[in-house]
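The complex appears here without one of its protein chains, the remainder shown in place.
When the chains are written out, they are named A, B and C in that same order, and each has its own residue count from 1.
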Amino acid sequence: MYRTHIEPRVSETDGVGHINNTTIPIWLEAGRNPIFQLFTPDHSFQNWKMIIIKMNVDYLSQIYYGSGVEIRTWVKRIGNSSLELYEEIYQNERLCAKGHALYVHFNLQKQKSEPIPDPIRKELENHLYHII
Amino acid sequence: MYRTHIEPRVSETDGVGHINNTTIPIWLEAGRNPIFQLFTPDHSFQNWKMIIIKMNVDYLSQIYYGSGVEIRTWVKRIGNSSLELYEEIYQNERLCAKGHALYVHFNLQKQKSEPIPDPIRKELENHLYHII
Amino acid sequence: MYRTHIEPRVSETDGVGHINNTTIPIWLEAGRNPIFQLFTPDHSFQNWKMIIIKMNVDYLSQIYYGSGVEIRTWVKRIGNSSLELYEEIYQNERLCAKGHALYVHFNLQKQKSEPIPDPIRKELENHLYHII
Partner (left out) sequence: MYRTHIEPRVSETDGVGHINNTTIPIWLEAGRNPIFQLFTPDHSFQNWKMIIIKMNVDYLSQIYYGSGVEIRTWVKRIGNSSLELYEEIYQNERLCAKGHALYVHFNLQKQKSEPIPDPIRKELENHLYHII
């Protein structure tokens, strides 16, 4: 599991008084930084490899300004060229949101998907989600 | 169907060169303004009624800076206190993203869900999604 | 003067109940779209020309969700390679925010500033700010 700490910002709340729902996908993407780095170690957007295909979010509990949150990111399934992630957001040890994201390993120059290389696959397998 | 025109902003793109995937939920929420207004005609956050329960997005085609997009918002299903929306985003007449959002009609003061009032229900029925 | 209409989004408010102050620079940049188009008519980021050097904002009055705003963008000064803009944001005919932004006409490939071409200069002169 990858863990990412995020400190909520005033600009991420909304008039209702909690973190706005559109902030959640932004935080979940932030939690994928270590995975993006596996595919593009130099962080160059010319060599960007991860294209999102779909995602979903379940909003379980309000998230408040004033207390840090933790993003937990697991690998759910590694396909030939696709990668499914499962993610959870905790605040004060309460599960507040969860979701899935499906990515494809894509070559922007050739405009086609490519198999996920074996060394990356091995590293991703260290972060597989297992139901306990 | 509710239609909302949005002009993409430079700040909504990312280094890969297209509109960032996290911008899509922001635009989809913007497309729900006419529905929020039905439930809270004075736009006051103290009387806010619509709480999001879950949502999903399918990313079908890249969206570019420099050309307007249209959000199309339909009512998919009206439950007792819940409301499911179906939404599509078009750029240059191409379907680029689609998704669902599930809301509950919620009383923040009483902290409980409430039935969707009949006059609002009737108005929402004018925007039901029908497969042609 | 360039005029841009913007419909405030729930995600642009904050817990205090108004449009968050960090939304203002985002809207002001959105108001510069017609100027960006003058310098990069094909909207390609490879040919991007306008690099921001500094900006300021005066917050004069709260902006509310539920009512459209208008961004008014003037050219304040055209230097050899620099361009100073003056911008105002109105809601319900009330001036709510104003600010300046200084850009330089920059060649990203050569990594140096370049004179603003005469045809663009002429077009910009149509939008000069004059104290009445």
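In the analysis below, a contact is a pair of C-beta atoms (placed from the backbone, for glycine too) under 8 Å apart; a residue touches a chain by one contact, two chains touch by 3 or more.
Quick caveat: nothing in here was measured; it's all calculated off a predicted structure.
The chain we do not see here touches A, B, C in the full complex. Contact with the omitted chain, checked across C:1, C:16 or C:120, is made by C:16. The chain omitted from view is touched by exactly one of C:1, C:52 or C:78, namely C:52. Mapped onto subunit B, the interface with the missing chain covers residues 10-11, 13-15, 17-18, 20-23, 65. Although one chain is not drawn, its touching partners on subunit C can still be listed: residues 14-17, 21-22, 25-26, 29, 45, 48, 51-59, 108. Although one chain is not displayed, subunit A still touches it through residues 4, 7, 9-11, 13, 17, 26, 29-30, 33, 36-37, 42-43, 45, 64-67.
To be clear about the criterion, only the chains that are shown with their structure count from here on.
Compared with subunit B, the chain whose C-alpha mean position is the greatest distance off is C.
For the copy pair subunit B and subunit C, the superposing rotation over Cα atoms measures out at 180 degrees to the nearest 5. Separating the centre of subunit A from that of subunit C, both taken as means of CA atoms, is a distance of 33 Å. Here the spacing of subunit B and subunit C, counted between their Cα centres, is 28 Å.
The geometric centre of subunit A is 23 Å away from that of subunit B, both derived from CA atoms.
Counting only residues that touch two or more partner chains, subunit B has 17, 26, 29, 45.
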